[in-house]
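Below is the structure I would like to discuss, written out as structure tokens.
Incomplete set of chains, arranged as in the complex.
Labels for the chains are A and B, by order of writing; each one numbers its residues from 1.
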């Protein structure tokens, strides 16, 4: 089945070539993948304020993507910024994000999971999403490494050491059966961790990309798509046009 | 104690004179109250997308308010848009919103409360906030009248009838001990309802205004103010200035 997906990197570009080829290896062969970053804004989204700065771009890219014939978008940040908003403002587009995708996948692969984030600051934000998705019961623990978003790839060996330590604690002390690497910028580490720890370690960008493909297929085959009752009911087009707020 | 509060009406102005005098009657005599609306945007915030359109204005008004010597801001919408973001981006400013304020007050006045909203669409949004504030156990029910934000004052008699019916059901069938009128545009109705039903009926704008005064006093007397650990940790000023994203 053909699929066309836009991966939105919600910070200013250009996309790192490494990350790009990483995603491309992850996609299905029938999937056409386009990666877009936003024009300007903060270089990471560790703060809620930073998220507000990119929401408009995420939404306008999503609406434009639907108009341009994309089947789905992936919002490339573990905070899932704009996920519910983009589902509301679009019509049939599949909208997916790393937090939701990885938590559902992890809940199916094991009885409980731990999330490894960068800093303590992120924890309440991630817990809020966990509540949103209704999966709080599955959480074993959240571990923080003491690293910012843009630190993970500065000294990959040190990052790997910190990851390994946190992961082992999560597995041994917190009885986590699955691990989630809670930032898209933790890309590239899952495989080595997984081989060492012998439990699944989820890379959240890859998880989101595959989740998008999965929901695109469900929509194409069975018309199972974002419900438009209550939570994701779209605003009336007439109203938006009258107020000059559409397209976003 | 002197207090200076900015009430942000997060839709384009001008403020209705009725609403203005309503708030002014509610404030304490030592409180200086300024009401500001935003320059342009949607005329109500029933949709998440509409909220994203006013977030920036809410934040820049908040930051400016702190710089201008205000003690606190009230974000005038029951969805509490930007509440956590404004707390994060400001320093010592008291930031308060109607949802959080009214739910804490209602939980203290009775053992359970019901919320009367306009439309079913609003329910998941309100429930999300209830979870956020940790007060889900106190909810008796959410009742929807089938009215939009801007319908409440079109035919006030009809609105009152619908409110009375929903309120009585909430009290009798759902055993609600307190009622929350879940939209700032339901202003003006609480008193008559309260006298008829003999249980407290919370007007959420007034609740938020008083909650702001309360937290301003706590800050002035005891330095109890928004914690800057984790959830509301502010972004580094240096970073924001470098990226040109401050002031918001």
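Some observations on this one:
We take it that a contact is a pair of C-beta atoms (placed from the backbone, for glycine too) under 8 Å apart; a residue touches a chain by one contact, two chains touch by 3 or more.
Computed from a predicted model, the values in this text were never measured in an experiment.
What's in place is 2 chains of the same protein, and the file's complete complex has 6 copies in all.
Methods note: only the chains that are shown with their structure count from here on.
Rotation angle relating chain A to chain B: 180°, from a CA superposition, given to the nearest 5. One inter-chain figure worth recording: chain A and chain B are separated by 30 Å, centre to centre, where each centre is the mean of the chain's CA atoms. Taken together, the chain B residues at the contact with chain A in this complex read 40-43, 46-53, 55-56, 59, 82, 84-85, 88-89, 120-121, 123-125, 128, 131-132, 229-231, 233-235, 239-240, 243-245, 248.
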